[in-house]
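One protein chain is absent from this view; the other protein chains keep their places.
Let's turn to chain A:
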Amino acid sequence: MASNLNGRALLISLVLLLALLGIWQLATHSTGAASASNLSAEQIEYLKMLGKDPGTQKQGGFPTPAQMGATVWKHLADPFYDKGPNDKGIAIQLGHSLARVGLGFLLACVVAIPLGFVIGMSPLLHKALDPFIQILKPISPLAWMPLALYTIKDSSASGIFVIFICSVWPMLINTAFGVASVKREWLNVARTLEVKPLRKAFQVILPAAAPTILTGMRISMGIAWLVIVAAEMLVGGTGIGYFVWNEWNNLSLTNVLFAIGVIGVMGMLLDLVFARLQKWVTYAD
């Protein structure tokens, strides 16, 4: 039954994809180009100045699926080229973004998980820190950026800081929640057996809270990936966000669409990694 279900789902996905492509093709289909006959020389020059050479079709605006396909192929065929600081292949841009996200996320882990542990163990600290967390949590990455640039005085470090500050909260809150809701009986058992605090933390609480902590990390990774694009559009230089900004500068929707696709696929892959990890640490009672 399951394989049958999968098959049918795949079929529906494919039909949806085809329908989407069909609508796209219809929506972007243009009626032929202007012909050169009965135009004066000046009119022809004018058309050329608008990028509409008689006899050809102007590229630009919303691309057709075929144009999109050609662009995707062009980028994927040579993803590692490097022509100076302002023109790099898509894989290199992606690498820069991933490195920034990785670093910011790691920093967030280093801070959020131990702190979350402490908050989860101590209701007093939880109450005391809660107002700060609640206020800092909803701040948009773009609001942090000017402050970061002003104080850190380094644009790439600012980018990493913004990733850090935005991905720290879900991890912190989830870790605290996971630690706080470890079953009482287990802690009681640990107490009766006189387990030392450090051993209790690593052998009882951590495994019990791990699924919740990983949920927090998964949410944080999603946020970090959202944030990096916005941050790089603002800071420029390198990365997938810069790529989007640069193509936006050229009003090239085709390339922007391509970047959106890449960002989506990469985000999905990152999420998949954490989904796997989550499965790995989850166990049945």
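Methods note: a residue touches a chain if its C-beta (ideal position, glycine included) is under 8 Å from a C-beta of that chain, and two chains touch if they have at least 3 such contacts; residues count from 1.
Throughout what follows, contacts and distances are computed from a predicted model.
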item: Protein name, per the UniProt record, of whichever chain is missing from view ("Oxidoreductase", "4Fe-4S ferredoxin-type domain-containing protein", "Acetyl-CoA acetyltransferase" or "CmpA/NrtA family ABC transporter substrate-binding protein"); value: "CmpA/NrtA family ABC transporter substrate-binding protein"
item: Residue of A:A176, A:V204, A:L234 or A:I263 touching the missing chain in the full complex; value: A:L234
item: Which residue of A:W169, A:W245 or A:F258 touches the chain not shown here; value: A:W245
item: On chain A, residues whose C-beta touches the chain left out of the figure; value: 42, 45-46, 48-51, 56-57, 59-61, 66-67, 70, 73-74, 77-78, 83-87, 146, 149-150, 153-155, 233-237, 242, 245-251
